[in-house]
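Beneath this line is the structure, given in C-alpha cells, with notes to follow.
All protein chains but one are shown in place.
Now for chain A:
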C-alpha cells in the first residue's frame, strides 16, 4: 500500500519475478544455516517451513532474526521468500500451481477473504486461536477471519494516526502541539500568519488522503460507524461522512494553509511531501504514519529533535488510532506452519521482534518497554491505551477498486475534493457511486 507508485512501476517486474518464483529453489535459505543439531526437547526438529512476506532490506533482516528465535526454540528450519511489493501477484501463480509457501504474510486483510474464498488458506487450529484470544482484542480476531473461521493474525502494525511536525516553525510561531481539532486549526492559522504554510499534503498519493479521512472519521463518528462504513453498511451520503469532510474542508479550503497551494499539493506525492517539511523546510506539518520517520531521516532531520510528532488530534469524541499492518496466514496444512503462526502471535515472539527497530506490535500483551527507542514506546502506548477503539485502515478493508487504486474510487474522489473543497455533497455522492460499483 505504501509507496504505491513504486509498486505500480515495479508491478510488471514483480509479475515476471512471480512467474519465475514458482520453483521453491529460487528462494534464498536463511536462518537455516544455524539449525541446531542438539535434539531432544525440540519438537519440530527437521521440519522445513517456507514463509513469504514482502519485506526486504532491514525489515527482512529483522524478521529473519525473529525466525531464528523460532528455530532456536523448535528446531524447525525456516526459509524466507520475498514476494516483492505486489504480494498478490507473487502468491497467485503459486496457489494455482498448488505450491504455496507454508506461511504467507499478507499486507491487506482483504486478501484473507479473497484467498479464503479460493480455499487457499488453512483455518488456524484451536491452539493458535487461543493464543489470539489471549493477546488480541476481538476486533483483530475478526479482521483475520472469513465466514466464521479464523485464518490469520495481525503480526506487524503501522501507526497511521500521527501528525509529524518540524519544531522550528512551531517555535517561531510560538505554538504548542495541539490536542484537538480546533487547536490544530488555530495553530495552523498562527503558523500561516508567521509566514510558513502549515500543511504539506501528498495530494498525488491518494492513500495519504484516505488516511487523513479515516482518522477524522474515526474520531468524529466513532468506531461503530467506522465499522459500518468500512463494510458499506451505511452509505457514504451519511451525515457522519459530511461532518468528516467538512473538517478536511477547514484545511483544504485555505490556500495559505497549503504549501505550494492546491495545484502544487495535488502534484506532490509521498515522500516528496515529507521532504517539503524536513528537507526544503518549506512547511511545518505532514499528516502520515510512523514510517515518515524513515523519510524524515533521509531528508536530514533528526527524528525526535527536529522531526517530532503528536497523536492525531481528537476531532470528535474518540481519540483516533488507525493501524495498517500485515496478517500471517497458513497456506499449507503442516504442523510447522501452525507453530510458526502461534509463535508470531505470542507474547514471546512479539517481544523478540519488538526489541528490533522499525517494528510495532498490535499484540496488547507486548509491553511497550520492549521497544528500542522512546518514540516507538510512545506509539506502542497509544495503541494499548486506545484498546477496543483501535481500527484498521478503512481503505485497505475496502475492495481495492475502491480503496486501493490510483485514479479510481475513494482516492480519486478525495483528490477531486482537495481540488474543490467547497462541494461536500458532490464528493459524498461521488463516493457513494464509486462504492456501489465496488461493492456490488
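By definition in this document, a residue touches a chain if its C-beta (ideal position, glycine included) is under 8 Å from a C-beta of that chain, and two chains touch if they have at least 3 such contacts; residues count from 1.
Just so it is clear, contacts and distances are computed from a predicted model.
Missing chain, UniProt protein name, picked from "Alpha-glucoside transport system permease protein", "Fumarate reductase iron-sulfur subunit", "Dihydroorotase" or "NADH-quinone oxidoreductase": "Alpha-glucoside transport system permease protein". From the options A:269, A:297 or A:432, the residue with contact to the chain not on display is A:269.
Here one chain is not drawn; of A:175, A:229, A:307 or A:322, the residue touching it is A:175.
The chain not shown here is touched by just one of A:100, A:404 or A:421, and that residue is A:404.
Hidden from this view is one chain, which touches chain A at 4-5, 8, 11, 15, 88-89, 171-175, 189-190, 192-196, 203-206, 255-256, 260, 263-264, 266-267, 269, 399-401, 404-409, 411-412, 415, 419, 438.
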